[in-house]
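Have a look at this one before I ask anything.
The complex appears here minus one protein chain, its other protein chains still in place.
The block that comes next holds chain A.
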Amino acid sequence: MPSTAAPHGTPEDPVIARIIADHLGVEGPLLPILHAVQAALGHIPAAAHGPIAEALNITRAELHGVISFYHDFRDRPAGRHVVRICRSEACQAVGGVALSQAVLDKLGLDWHGTTPDGRVTVEPVYCLGLCACGPAAMVDGALKGRATPEDVLAGLEA
């Protein structure tokens, strides 16, 4: 268990402080803050917990409860590339299971896994709204319809 004392001097501190300050006037600011922290830092570092909890007058336990509830929030950085493959029914109807299996096998991963070299993380997603052109995937934010393993794996070498 890392120290629960308010951390000082981590490089993320000014970024976190600025994000909190930017959102304090918002009604229900926690999710916008968490999204902004993750967008800036790639994950929600432990260093952010103390300042956020203090600013919003909630306990660290409550904050942890919120962060861990939502699939999107990460407590550690993802791989350099993030592949999200739809597991939902409409994509299953057109070979979604085979697509995800081929990609996972090729990378030697299970769902949520990251390659040992930190290159690729593969995550399931439950619907990208591309249900009439599945199977669907999102590779580093770019959507792919009627995706093949080759489409998904292209450009992940570096």
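Going forward, a contact is a pair of C-beta atoms (placed from the backbone, for glycine too) under 8 Å apart; a residue touches a chain by one contact, two chains touch by 3 or more; residues count from 1.
Everything below uses one rule, namely that contacts and distances are computed from a predicted model.
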Which protein name, taken from UniProt, belongs to the chain you can't see among "Pyridoxal 5'-phosphate synthase subunit PdxT", "Fe-S cluster assembly protein SufB", "Peptide ABC transporter permease" or "Formate dehydrogenase beta subunit"? "Formate dehydrogenase beta subunit"
Filtering A:Asp22, A:Glu54, A:Asp75 or A:Glu89 for touch with the omitted chain leaves A:Glu89
Positions on chain A where the hidden chain makes contact: 26-32, 34-35, 56, 65-66, 69-73, 87-94, 125-134, 136, 138, 141, 143-146
